[in-house]
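This is the structure I have questions about; it appears just below.
One chain of protein is taken out of this complex; the other chains stay put.
Each chain carries a letter (A, B and C) given by its place in the written order, and its residues are counted from 1.
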Amino acid sequence: MLKLDFHPAGRHFLQIPGPSPVPDRILRAMSYPTIDHRGPEFAVLGLKVLDGIKKIFKTQQPVVIYPASGTGAWEAALTNTLSPSDTVLMFETGHFATLWKQMAERLGLKPEFLGLPGIEGWRRGVQADMIEKRLREDAQHAIKAVCVVHNETSTGVTSDIAAVRRAIDAAGHPALLLVDTISGLASADYRHDEWGVDVTVSGSQKGLMLPPGISFNAVSAKALAASEHAKLPRSFWGWAEIIEMNKSGYWPYTPNTNLLYGLSEALDMLQDEGLDNVFARHQRLGEACRRAVRAWGLEIQCADPAVYSPVLTGVMMPEGVDADAVRKIIYERFDLSLGTGLGKVKGRMFRIGHLGDCNDLTLLAALAGCEMGLRIAGVPLRDSGLPAAMDYLAAQPNVVSLKAA
Amino acid sequence: MLKLDFHPAGRHFLQIPGPSPVPDRILRAMSYPTIDHRGPEFAVLGLKVLDGIKKIFKTQQPVVIYPASGTGAWEAALTNTLSPSDTVLMFETGHFATLWKQMAERLGLKPEFLGLPGIEGWRRGVQADMIEKRLREDAQHAIKAVCVVHNETSTGVTSDIAAVRRAIDAAGHPALLLVDTISGLASADYRHDEWGVDVTVSGSQKGLMLPPGISFNAVSAKALAASEHAKLPRSFWGWAEIIEMNKSGYWPYTPNTNLLYGLSEALDMLQDEGLDNVFARHQRLGEACRRAVRAWGLEIQCADPAVYSPVLTGVMMPEGVDADAVRKIIYERFDLSLGTGLGKVKGRMFRIGHLGDCNDLTLLAALAGCEMGLRIAGVPLRDSGLPAAMDYLAAQPNVVSLKAA
Amino acid sequence: MLKLDFHPAGRHFLQIPGPSPVPDRILRAMSYPTIDHRGPEFAVLGLKVLDGIKKIFKTQQPVVIYPASGTGAWEAALTNTLSPSDTVLMFETGHFATLWKQMAERLGLKPEFLGLPGIEGWRRGVQADMIEKRLREDAQHAIKAVCVVHNETSTGVTSDIAAVRRAIDAAGHPALLLVDTISGLASADYRHDEWGVDVTVSGSQKGLMLPPGISFNAVSAKALAASEHAKLPRSFWGWAEIIEMNKSGYWPYTPNTNLLYGLSEALDMLQDEGLDNVFARHQRLGEACRRAVRAWGLEIQCADPAVYSPVLTGVMMPEGVDADAVRKIIYERFDLSLGTGLGKVKGRMFRIGHLGDCNDLTLLAALAGCEMGLRIAGVPLRDSGLPAAMDYLAAQPNVVSLKAA
Partner (left out) sequence: MLKLDFHPAGRHFLQIPGPSPVPDRILRAMSYPTIDHRGPEFAVLGLKVLDGIKKIFKTQQPVVIYPASGTGAWEAALTNTLSPSDTVLMFETGHFATLWKQMAERLGLKPEFLGLPGIEGWRRGVQADMIEKRLREDAQHAIKAVCVVHNETSTGVTSDIAAVRRAIDAAGHPALLLVDTISGLASADYRHDEWGVDVTVSGSQKGLMLPPGISFNAVSAKALAASEHAKLPRSFWGWAEIIEMNKSGYWPYTPNTNLLYGLSEALDMLQDEGLDNVFARHQRLGEACRRAVRAWGLEIQCADPAVYSPVLTGVMMPEGVDADAVRKIIYERFDLSLGTGLGKVKGRMFRIGHLGDCNDLTLLAALAGCEMGLRIAGVPLRDSGLPAAMDYLAAQPNVVSLKAA
């Protein structure tokens, strides 16, 4: 019998940028007995989560819930709207943008990959002006979709999606706007309808505080219309049948019942805290984290303060330091999981997640673990980061506190 | 806050042919905190389940585990092995065979749908001689794959897969053999390697006793070779990258961590009971169920005793009785969920599941609920079915009993 | 690592008259993290359960909740109200009345044990007229308390407490009335205030559907006054300090936090179903059970239909049959736990619990297990009991059904 709690004494600190720590309420909810997905009680659950999730995407339009992890929802966004050999314009914001581009290639699309030179795009996010320029050049409208990542999990940069929308509009281009906010949803402000996004892709294991296993496509009317003519083969991911059956609270095939229990609970929790309060909490924790990093004298991966991510902070290592060796020390000595550097920045940085079910003391614990591990690894630090982070958190009360409870 | 236990006092009896009741051990396992899917402890879990699941499929070859429900694994089997417009030979055993055929069409394949007239195929399962005959006619080997359902969840018929293998071999035909045993695995004997199956498709929510949300492809060397040339676009479902990363216990994208906890526990439970004992238990419960149905004077949907399903029993209604009206009474009065009639037999039958975490008293409770509901609905029954089922169960001890514990 | 699910495949049927099966909602509630029993959030929980439990006892007076199992609450009732060598009048209704008497002796009290000859008292319950007669004889009021068991868990007899009250009043006797309804509360109608009970003793693991570990004293003003002069030493059980601190939602020593979570959930469940509906459900299940026993041709332990217990049914064995040998077969073959015969009826009977989180199909499953086991043991049965029970349950819909949900 495998013990499923792998950790020695005391709690594990899971501070990767997702999966984020799953709150006890959600773990308990998920452990209720599975029910008949065709029975009357299921419809109560189905209708609740289908309605509730719209509020999180800030949309009045359908949100498709897949019994599959987030990568599947990327595929769904592409196969429902595009045809073989279609050109799509993508922007290199980091590792996940790069993976999405590779997926597009595998599916037989022709992605064009815009980006800043070197790792600049990995530090500054989407450049809407570059998109506008490229679209203006595309007089024949060969480009069928613009695909961007809202919150780049590999870097800690949250791009300005409204600016991308304005760029497309300014260019007068009919391309669909597909946005990945897998790690941004329910942590960073996101507005599917207001920003005119056609397909928003997201997943469960980040701001929604669920385990991985369900993912989402929020779908505009324009995207839905496009899907009627899109020629990429699809069946499991097909929107039409799902959206039709969802009207009665059911799915055409077996949904992920126990994770939907968890989603129901997550929606209650987010509503109780208030979505704007959730965003403010993430902003505040992000700022505290960055103050610690600056006190250490280390560089933050995101080079543009306007697009600092409230979800995670990338911490760059001085020349010659292997970030993964530091992470290993921190993990083994302090039972703290951090995100590795991915792709172009492998070994050059680590990532601190401060998303989802996170609060002041959890962040400070994570910062303490980082600081001790950095010192053990021999990384020279200017100052302790804890006082800097504590000063900020003490001076800036969180919006929702126990007092209000 | 939505209450996630929808039932009034006492336990709900979930006797649909899947999702089957999830044992407490698995529900508790699933509720452990989510861990880093890139951390060292995950590899321990990953390697354990990847190895353990092979024993369930009786294979030495790779089993791909998808973080998606069973329908996705159908799609994976097709897209990994086939190219647009390929002809596939499918056999109409019931509703799920029909849905798989529809999927093949949606994905741009050309399914040929063999079958017996009317609903005879729905009552007798795969006719291997018809497959052999058709393959012999296909001198050009236009048929690239033979797709059959092992245990038809819509009817209660468990087809003879070894016979299909012999048919293909007798015809000297190179077609791949793709088999769906979504509802058969870990309940009915299944032998991926011995029967020469190329891709076996299965899911979590039946004999594995898990909630829905993970699914499987067991993959032969021949299937793997075919996948190198198959042209259907695929990314999420692509075997190669997954099988490669699985070697170290990881997945290329985020796996369904908490359901893998459940899978780990399910594998322990099945190993503790012994797979052959599990099969014997299902056979015994199936026979008890059929004896009750015969005592009622009602007809069993499966017309060939050689292929009675150990997983579920389809019960046909007399002329003029709406099976769904009966089911509704049973559900509302006795908190018992039964399977509806699907497709061609809608309203004509209901299905009693006796799979997974099921034992004598649970089955007898379900039969009691059926009998009371049938009487309330005014369906004339010859005798009470309970004594017939009890006589059999009392006379035939189960292989594993508490005494042995 | 000990596996905590001791049972082979399928659910265990726990049909002893307590501990009764604990519903999933309560098990999940109990597994929430323990909190500070001196913190502000605890008071919310404390005040809720202290208020809610009063409705279950039908009292406006204090109910003391002990972090101890039911036997402790027996001791509390005695030590808070009585002094060394006090005479108490007890009535032999069965094994638990006998144990309570033994406890009184150990604590230095002088119990008088009224009763019918042989096992007649074990089949007919409290005889109020005998109590009245004895009290009338006690002109000096040497008797300080009358102690009776409401629902005798060892026999399946529910005595008439209102009649005992009338008997005391008719005798004009000042004795306190102490009542044990450990197994009756929240299953059988009980009215602490209306019936003029001075101390009601109860526990968690029966009608309240909780695991064992908390117990109760409902306390009248007269009992509270008596406690000020009672001389038996007491500290842990002392009412005064607990009742005082309970006003703010706290306890003088560490309460049983996680079981209080469960109690909070149980109170919600009972309120949702409606206490009168709960009683009606128990009555209905009791009647169905007795019809099966009669169909078998076996004798019911309770000889007076006016006091049949809605909680459990005692089933007497024919001469020469060892009831525990039958129970052993039933347990080992059908994973069904039944209550043993206790004390004077050891080996002569077994007990079927139909209390708490029980419904029609669970009872029928239990009856099926009994019937098969009796046959395997060679006990001659007149008829199958299942049809008799099913006829009744089908004809008499439960008050609360899924339809209403």
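Here, a contact is a pair of C-beta atoms (placed from the backbone, for glycine too) under 8 Å apart; a residue touches a chain by one contact, two chains touch by 3 or more.
The shown structure was predicted, so the numbers you read here are calculated from the model rather than taken from an experiment.
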Legend entry - Residue numbers in subunit A that touch the chain omitted from display: 3, 5-11, 13, 21, 23-25, 269, 273, 278, 281, 331-336, 357-362, 364-366, 368-369, 371-372, 375-376, 384, 386-387, 390, 393-394, 397-398, 400-403, 405
Inset, instruction - Could you please point out the subunit C residues that touch the chain left off the display? - result: 1-2, 4-7, 12, 14, 16, 18-19, 21-22, 27-41, 44-45, 48, 66-72, 74-75, 79, 84, 102-103, 106-108, 203, 205, 211-213, 232-236, 238, 253-259, 261, 264-265, 268, 331, 337, 340
Legend entry - Residues in subunit B touching the chain absent from view: 1, 3, 24, 28, 31-33, 40-41, 402, 405
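Note that in this section only the chains that are shown with their structure count from here on.
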Inset, instruction - Find the chain most remote from subunit C, comparing centres computed as mean CA coordinates. - result: A
Inset, instruction - Could you grab the centroid distance between subunit B and subunit C? Build each centroid from C-alpha atoms only and quote it in angstrom. - result: 45
Legend entry - Mean-CA-position distance for subunit C and subunit A (Å): 53
Inset, instruction - Using mean C-alpha positions as chain centres, tell me how far subunit A is from subunit B in Å, no decimals. - result: 34
Legend entry - Multi-partner residues of subunit A (at least 2 other chains): 1, 28, 31-33, 40-41
